[in-house]
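The complex is shown incomplete by one protein chain, all other protein chains being positioned as in the whole.
Moving on to chain A:
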């Protein structure tokens, strides 16, 4: 007999700041020892469900509750956030933001300190938990010097130290590179098996979570539960497509080829999935897809020539990097956290000056030009739109750069309006920015750069923290700008983005360029994948499994077909 640990019954919730309820009639029971994945697009209410479980609702975020939520058999509204925190441990999305202690040991101990645990006991408990997540050797290390994966281990240890019954992960993969994400999922699985805790994961990177077994997937959309099923069952329906959640690519490929996925083929677990059933169908589809290969015109717009740079004289962040970007290209710069991706973009924009080497733009040496001079040619969009927005109104924000340059008012109006139209923001031109969603804000920041008419634009993680629908929106928008002649450089650790949207990618590792090739080829080179903390795409494995002799060609065709489909869909 399984014991329920989380029980929502006819549960409704409305934030005080909002008119419409965010959660509508939620009925959901999660049992002891289960591993459950909650998926849904942004704004679907999936994070709100998480807040209800960990007690942030109603204790930090106020609102109206109807119905009942029981945690470990007790009505949540009768408890306080502290007693809930003893039962539910939450690992938040951004490990940097949630560190309270400065050293690993101190951060893990935080919950114990609040509980007035005597020091000797605390030290012992911290040691034990740290060993469980393989961080025993790092107790004195500063949390800010850890890698992304280690940071997550520490966050996890920090909640496990309380012996919680339920572990809640709020988008654990959002800030991790593909390989680290894979390890994180493995670690969660291992911890769950060892301790028999209940695990709830909120995440939209479905394929990555399914790297390890999940008991149930709950699909949330528009505040309601659309599906609550075993993954194999879920994949035999079309619910995911409807709510715009990215399905695993290997399943998408089979659907493109006209294959019907049924639950007894075990589609959720790629290692057990009986892909060979579709061998003939895939082959046929492969023959039918045509690749239109147009030779790219090669007129260089940006050249980096043996550029080196270090923030401190002792330690170089970028070593001897050279590459060329041609006019009209869209190129990804990829690599693990700390590989030097962002530093390269700063060097290109003139935020930092290289110690050695040259940067050439349209044949002109710009190595010694100031930021303002370069800004006439190169635009930079930061990852967090809130780091760029300083005006209340959309129109003013987009006009800001032009006003600063002393452009006449009539021209400003004309250029801003035109840009807003291109960006699909024209209807909102007189709106306050605070009323916009994250994705729309991102668009505003892109618009505020585009209006300056640069020839090259660099975007740092353009799709970070966005669900598949917003991701597709933004990327399609960038593709369109690219087709109209804008050269685009993307800094990312999102493999899908690199594979689907940019033909070419430059891979950095520890400040060095280790590859500069077609994205498809990079993602099929095991050695590169390992060095750069990337992950092999499941398409490639699918092709190998079903006997294609040249899997790269298969992946290429998939991308071409997928792009075509998206274009027709528009």
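The rule is short, and it goes like this: contacts are C-beta pairs under 8 Å (C-beta built on N, C-alpha and C of every residue); 3 or more make two chains touch, one makes a residue touch a chain; residues count from 1.
As a working rule, contacts and distances are computed from a predicted model.
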item	value
Chain excluded from display, named as in UniProt, from "Cobalt ABC transporter", "Carboxypeptidase regulatory-like domain-containing protein", "Carbon-monoxide dehydrogenase small subunit" or "Heme exporter protein C"	"Cobalt ABC transporter"
Contact with the hidden chain (one of A:25, A:117 or A:163)	A:117
Residue touching the undisplayed chain, where the options are A:388, A:420 or A:532	A:388
Among A:60, A:77 or A:355, residue touching the chain not depicted	A:60
For chain A, residues in touch with the removed chain	54-56, 59-60, 81-82, 85-86, 90, 92, 94, 97-103, 105-106, 109-119, 122-123, 126, 158-159, 162, 311-312, 346, 349-351, 370-372, 374-375, 378-380, 382, 384, 386-391, 400-402, 404-405, 448-449, 452
